[in-house]
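Working notes for the structure below.
Every protein chain but one is kept in place in this view of the complex.
By letter and in written order, the chains are A, B and C; residue numbering begins at 1 in each of them.
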Amino acid sequence: MWSNSLGKAFTVTCFGESHGPGVGATVDGCPAGLSLTIEDLQQALDLRIPQEKEVVSTRREPDTVEIFSGVFQDYTTGAPITLNIRNRDAKSSDYEQLKDVVRPGHADYPAKVKYGGFSDYRGGGRLSGRMTAAFVVAGAIARKVLSRSGVEVLAYTREIGGVRLETLPNPDDARKVTYENSMRCPDPVAAEEMRDAVLSAKADGDSVGGVVECTALNLPVGVGEPLFDALDSELAKILFGIPAVKGVEFGAGFQASRLRGSENNDQYEIKEGRITTLTNNSGGVLGGMSSGMPLLLRVAFKPPSSIAKAQKSVDVSRMEETSLSVQGRHDPCVVPKAVPVVQAMVAIGLVDLMIRGGIIPRVLKS
Amino acid sequence: MWSNSLGKAFTVTCFGESHGPGVGATVDGCPAGLSLTIEDLQQALDLRIPQEKEVVSTRREPDTVEIFSGVFQDYTTGAPITLNIRNRDAKSSDYEQLKDVVRPGHADYPAKVKYGGFSDYRGGGRLSGRMTAAFVVAGAIARKVLSRSGVEVLAYTREIGGVRLETLPNPDDARKVTYENSMRCPDPVAAEEMRDAVLSAKADGDSVGGVVECTALNLPVGVGEPLFDALDSELAKILFGIPAVKGVEFGAGFQASRLRGSENNDQYEIKEGRITTLTNNSGGVLGGMSSGMPLLLRVAFKPPSSIAKAQKSVDVSRMEETSLSVQGRHDPCVVPKAVPVVQAMVAIGLVDLMIRGGIIPRVLKS
Amino acid sequence: MWSNSLGKAFTVTCFGESHGPGVGATVDGCPAGLSLTIEDLQQALDLRIPQEKEVVSTRREPDTVEIFSGVFQDYTTGAPITLNIRNRDAKSSDYEQLKDVVRPGHADYPAKVKYGGFSDYRGGGRLSGRMTAAFVVAGAIARKVLSRSGVEVLAYTREIGGVRLETLPNPDDARKVTYENSMRCPDPVAAEEMRDAVLSAKADGDSVGGVVECTALNLPVGVGEPLFDALDSELAKILFGIPAVKGVEFGAGFQASRLRGSENNDQYEIKEGRITTLTNNSGGVLGGMSSGMPLLLRVAFKPPSSIAKAQKSVDVSRMEETSLSVQGRHDPCVVPKAVPVVQAMVAIGLVDLMIRGGIIPRVLKS
Partner (left out) sequence: MWSNSLGKAFTVTCFGESHGPGVGATVDGCPAGLSLTIEDLQQALDLRIPQEKEVVSTRREPDTVEIFSGVFQDYTTGAPITLNIRNRDAKSSDYEQLKDVVRPGHADYPAKVKYGGFSDYRGGGRLSGRMTAAFVVAGAIARKVLSRSGVEVLAYTREIGGVRLETLPNPDDARKVTYENSMRCPDPVAAEEMRDAVLSAKADGDSVGGVVECTALNLPVGVGEPLFDALDSELAKILFGIPAVKGVEFGAGFQASRLRGSENNDQYEIKEGRITTLTNNSGGVLGGMSSGMPLLLRVAFKPPSSIAKAQKSVDVSRMEETSLSVQGRHDPCVVPKAVPVVQAMVAIGLVDLMIRGGIIPRVLKS
């Protein structure tokens, strides 16, 4: 079966194509009584794409979002909230070359096989980064819901093109500095180096990848439904739904597999009357539940597949080998654009689990 | 809501505790007409735990599995298959110390908070590695279903305690050598070094982690349901359901984030009339669907949390700091035991997606 | 949790309010390769409301539907299909009286309690017959999918205001005559009597109910997933999702409970080389699966709750008893409007179960 819905209690059903009428999402299960205006959503949408034109591909006209249902007198009603973002400035002609020649690293080939040749191939169609616009507006709702419980989700670039922010940034930098540069990095110096890596790849007709890190502060203890809808399980699933993701890890992650137990275990202490741990190698997840420490996860993004450099490919209708140099505007790096997407997706996952856990009520009272 | 079921078409509902009557699973949605005997399941169960007593903790009496429903005259009927494995040799007395003192790195603390003090704390109760016995027998059914489509899942140890098998093993070694040593590693030389690392940690009252790698061969193109029940999304979710997992990556994984697009893209060619790629950095997943290349993924396991070394902890009923040295039999490394579990879980995920995709029929005809 | 989605494989997520921007639905899981144009949907929408103004309440301007996603070059792509129907001609002012006074027989009171006073009360808001416009267009897609398997769903009025069509109509009348009269009844004579009953109630400021019957022809044997997603279970659930439904029965239904086994059992015979039954008291459902005989079910609709006659009610904000005469345009009977809705809902349920059963493929080839 197809599957374009996330969540069980706070569900997000996503629809649309890169070059069709538009993209959007229906959020079902949002608590009633949340103050929600079009500005809340538009603001999130406006931050989605860095302003600096050199480092990202962007459509010329900015996106605008419509609330089609579920909000009455500026409050959510408990009914499903449908959000529509119309496509404009979509140049379908760019994509005619891709009707038969499959792009290396893209979903073109399996999509063609799976959907019997009926899938919309323009700009990746359904399997396009364009979908993330819908994720971001749905995530803006989730983040507002979380804020009512005091939970804050912060995502930022940890690494781009091999340039890595060596130390964990403090939340204040993550909160304030991230959106001040086009790399979405909480450290302006590292951001500059990352930008150089992106521009250098771009100059070569090539692309670079990177790592987005995300933290959630003030999560209560016990969020997550073991065994199988565990906190890490659910977030991992959601995060792999973002295009170009190749790895997800929590806390010390893959590095934990190289530590000894005595190094990796987060020992307990009591601080200001509250149980806490000396370290956070677990990334705030124990046995699939939040531990009360900050949630910490990292998401690896591969370099964008669409590059100007010539690559070997195949024309699937003629079954002939060919060479392909992907034309048109393309991102030399998706990581900066991915930062608000990771933030949105983590927020969506947390709200779903917190409603399921009975932590977020169905009606938010003022 | 609690959640102890995996899958939508081929569902596995898992139940039981480490020190209760037993553990088990109900497999619902298994195609009718699969030849299935108790020996098929017992054989998988027997391979679960390496024979070498030095490297693993093990209960003294071997496990036996009962088929409670869903099989008639040695064939599956299409009805739910319930499998029960009774616990024996469970020493509950070992765990009385843990009633109030929470073990660092374990789920004790969030479980106590979430379940209001009612959870079974003996041996981790529900949140115990013991559950993986149920995963393995359910996975044995999934693997038999896959074999009817020619799909083979192979898991093996790639890294333990910092000792890493440098090159990707060939499938033949993975198939034949893996279960010949107690490290479950397809390379006997690396296995020996890994074993040293495990025994050295054990001697120190400590533990080590590692990485399990898993491949699936002969997957058809198009397995996986984008956007959100994608091949990588579903497998990642399932794999994080295994205790001690801290990271999951596909193909080049986190390393892909350090490559350029021209390096990471898997270029296409035609080989023996079939579309294939020169490299497999994608790990056989494109746009959330199988690409026709071998599926390749890695799972990071943290070092076991139960160690003899003294650690700082907290007595949660008295709200007092204390020191804890976890007594009893404990694994110095879970990676060898995790190999058949990863294999089982990947098989379960693949069958679910292949039934959903209409690739595996509801009735298997001979 | 809220729940505005139907189905597991062919899912319909419904959104919108009576007096907001509009209503709509997202169909996820529609097979790729179905020819689908806006005319297919508009035609279904145009038949939704009988033309005769005396017997129904209707908005002045006709509805138009937009395909927002999932269709490319007049074929479904396998991506989610979002359908939007904008509201026009909605007189919100009619409803200010209902902000605090709850209408007998309506959902006003429980909705107010459940959603903490945040629900949109205008015209019933989310809980309005208006939603059925979305059901009908989603159902039009389902019916097109079914037609590819030769399955036809026919609904019609069996009873209105106590006037009952005594004999089961033949499929040809159901197919041709139903939409020729404003009662949606396959018998023109009975239709005339029903119309009198409706107009008589209307003249009294009152309303009448009735029964819609629905049959599905050429269903293959074995549709339905026992035990719990059985054919009758799933259809009953879906049908109770239609406003004003108070009962659902299959075949002989409640009457079967008054028969003896020897009367009620449908005995088998072989006819033209095919196994068939002498009677169809089962309504084509045995053990939750289709039997190969025509599916036959009936749905009881209560008389509309909005009536001009004065009724006792309560002002919930003042907690005072009051009298209410519901003003505005209201249906004296919803049965004629319900006929295409029942047809749509049954079709949606059947497609879902047929995809789940592997009977309808994921890609429809021409």
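In this section, a contact is a pair of C-beta atoms (placed from the backbone, for glycine too) under 8 Å apart; a residue touches a chain by one contact, two chains touch by 3 or more.
Here the structure is a predicted model, which means the values were calculated and not measured.
The omitted chain makes contact with just one of the residues B:T11, B:T157, B:S207 or B:Q343: B:T11. Of the options C:D40, C:D63, C:D120 or C:E225, the residue whose C-beta touches the omitted chain is C:E225. Which of C:V56, C:I81, C:M131 or C:V145 touches the hidden chain is settled by the complete complex: it is C:M131.
For the options B:G20, B:P303 or B:G357, the residue in contact with the chain missing from this view is B:G20. For chain B, the list of residues touching the undisplayed chain reads 1-5, 8-11, 13-17, 20-24, 26, 28-30, 32-33, 66-70, 72, 75-82, 84, 114-116, 118-120, 125-126, 355-356, 362-363, 365.
For chain A, the residues touching the chain absent from view are 8-9, 356-358, 361-362. For chain C, the residues touching the absent chain in the complete assembly are 1-6, 8-9, 14, 102, 104-107, 109-111, 113-114, 126-127, 131, 159, 161-162, 201, 204, 206-211, 221-222, 225-230, 232-234, 236-241, 243, 245-254, 256-270, 273, 275, 277-278, 281-283, 286-292, 300-307, 309, 311-314, 316, 319-321, 356-357.
Methods note: only the chains that are shown with their structure count from here on.
Put simply, the chain farthest from chain C by mean CA position is B. Two copies of one chain, chain B and chain C, form a contact in which over half of the residue numbers belong to both partners. With each centre defined as the average position of its C-alpha atoms, the distance from chain A to chain B rounds to 27 Å.
Averaged C-alpha coordinates give centres for chain A and chain C that are 38 Å from one another.
Distance from the chain B centre to the chain C centre is 46 Å, each centre being the mean of its Cα atoms.
Chain C has residues 8-9, 356, 362 in contact with two or more other chains.
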